[in-house]
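Heads up, one of the protein chains got dropped from this complex, but the rest are sitting where they should.
Up next is chain A:
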Amino acid sequence: MARMGAVDVALWGMRIGVVLVVVVGTIGTLIKGRYTAAQWFDFVMFGLTIGSIYAQIALGYTMVYGVLRLINFAHGDIVMTGAFAGYFVAAPLDRSGFLQNHPVPGMVAILVVAIATSTTIALLTERIAYRPFRRVVGLAPLICAIGVSFFLEQTFRGAFGSAVKSYPSPEWQRASFNVIGFNVPGIDVLVIGLALLFMLVLYLVVQRTRMGKAMRAVAEDGEAAALMGIDVNKVVVFTFTLGGVMAGIAGVFYAFVYKQVYFFMGFTPGIKAFGAAVLGGIGSIPGAMLGGFFLGLVESVGPSLFLDGIGIPAPYQLRDLIAFTLLIMVLIFRPQGILGERMAKKRA
């Protein structure tokens, strides 16, 4: 038997600690019975809603990583640009009453502008910042991506101020349905439904279209793809376009759910969605979707379920703690994610 070093002991300690908290906390919470079924239902609904948004953002990380082996650190900020662009359409539409009276064309207008903006910025980023680093090995591309992230944040701060702007919240968004006794918010249904629809479309595009197949080919072996006449640059542009579109949609939804926009708003969902992509197995498209939903559920249900039982007050404020603990655990114990292979195993 191999002797265990201090690091192994610490890792095992972490594992056992987390498992203990989860098991003891869950039992404790359930025995106390502090939460009603309706409250649990709310947690699950919110988890699915925020999870569907993480899933869409995670797709952008995973596709770019698949094709370029680049962690597009600025992706969360691309989401922010979409949310901002949507805001500048949503605010006047809301003031004039149009968004309230014509929700469908109103939402379409907001989404179209958000998507156009985030996609344009994603493509500019690729062309200006990432392409020159394409053949550079080492940390330079990642550092460049971090630089892009700061650049976008500070540019938006400079242009639109650092104050939080409240996102319009028309009356119909607060509508809700009663499904077998549970209260289902309309906004959640809208966000989850559209997210699923857009992700299905994306999945079909990647599986069925000529460019989608070329993208999968490049992700596996860019050189072999080039030998088949596939222009890798075009595939990269295609990939950033898909990621940018999903980021625009996610930005608008995220802003509608949290009812605010500000220059730094992309950071947290960006990091979490990156974690969700790793959780699902970075490079895997179904993995990113699964990882997003899973992370959303855990961070929404987890605080009350795990932490309340061990006597932590107001556990709902500790959502980010739960989310990041999960991500750190994944990175330590299963870096290849649920569906993925190890990052390091990929061809250089």
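FYI, contacts are C-beta pairs under 8 Å (C-beta built on N, C-alpha and C of every residue); 3 or more make two chains touch, one makes a residue touch a chain; residues count from 1.
In the analysis below, contacts and distances are computed from a predicted model.
One chain of this complex is left out of the view, and of "3-isopropylmalate dehydratase small subunit", "Thiolase C-terminal domain-containing protein", "ABC transporter ATP-binding protein" or "L-lactate dehydrogenase complex protein LldG", the protein name its UniProt record gives is "ABC transporter ATP-binding protein". Touch with the chain omitted from the figure is made, among A:Arg69, A:Arg134 or A:Arg216, by A:Arg216.
Considering the whole complex, the residue from A:Val108, A:Ile128, A:Ala224 or A:Ala314 that touches the absent chain is A:Ala224. Within the whole complex, the absent chain has one touching residue among A:Val164, A:Leu196 or A:Val232, and that is A:Val232.
Seen from chain A, the chain kept out of the figure touches residues 210, 213-214, 216-217, 220-221, 223-232.
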